[in-house]
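Working notes, beginning with the structure itself.
Left out: one protein chain. Kept in place: all the others.
Entry: chain A
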Amino acid sequence: MASSCVRQLGTNVLRRIASYSAIVGGTQQLGKRSFSAAKSGDSMMEAQEHATGLEKAEKDGAARGVNIFTEGEAWLQAPFGTPEKPVVVTSSFSERIVGVTDPEDDSIVVWDFIRQGEPPKQIIENGEYFVLKKIDNPEDHFVPHSWP
């Protein structure tokens, strides 16, 4: 596991350097934005159409009356993990370390392994149930998962 960890880390680092070089070298398309004195015309763009990326998401959320960093996102309001509907922990490996904070004191974290093939598992008493789901594509970490 350590060697595949190192390999994954290495791949991530190389990917970062490659993307950085592409940005610096100007070969990577950063969306479809382009600015020039000729293109921007006589008027200044409004903030909503000008924003991109995380800033745009923040502004869109604010327009809906939601602070996207503290509320309004599905993962922040995810249902409590039960034995029937546990929290699905995605992993590229066959196990993953999960930490649960003590409900009484959130400076205390209790850690445990969640392993592939095991039934939904509680880490602390009266805590949420977790189950591992092995994924192949790193992008799948961000796709909402539910226990079948």
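By our rule, a contact is a pair of C-beta atoms (placed from the backbone, for glycine too) under 8 Å apart; a residue touches a chain by one contact, two chains touch by 3 or more; residues count from 1.
By our rule, contacts and distances are computed from a predicted model.
S.K.: Since a chain is absent, check the UniProt entry for it and pick the matching name: "Defective in cullin neddylation protein", "Cytochrome c oxidase subunit 3", "F-ATPase gamma subunit" or "ER membrane protein complex subunit 1".
M.R.: Protein name of the absent chain (UniProt record): "Cytochrome c oxidase subunit 3".
S.K.: Considering the complete complex, identify which of A:A51, A:V100 or A:I123 is in touch with the unshown chain.
M.R.: Of these options, the touching residue for the absent chain is A:A51.
S.K.: Tell me which stretches of chain A touch the chain missing from the display.
M.R.: Residues 16-17, 19-20, 23-24, 30-31, 33, 35-37, 39-47, 50-58, 60, 68-69, 73, 75, 139, 142-144 of chain A touch the chain absent from view.
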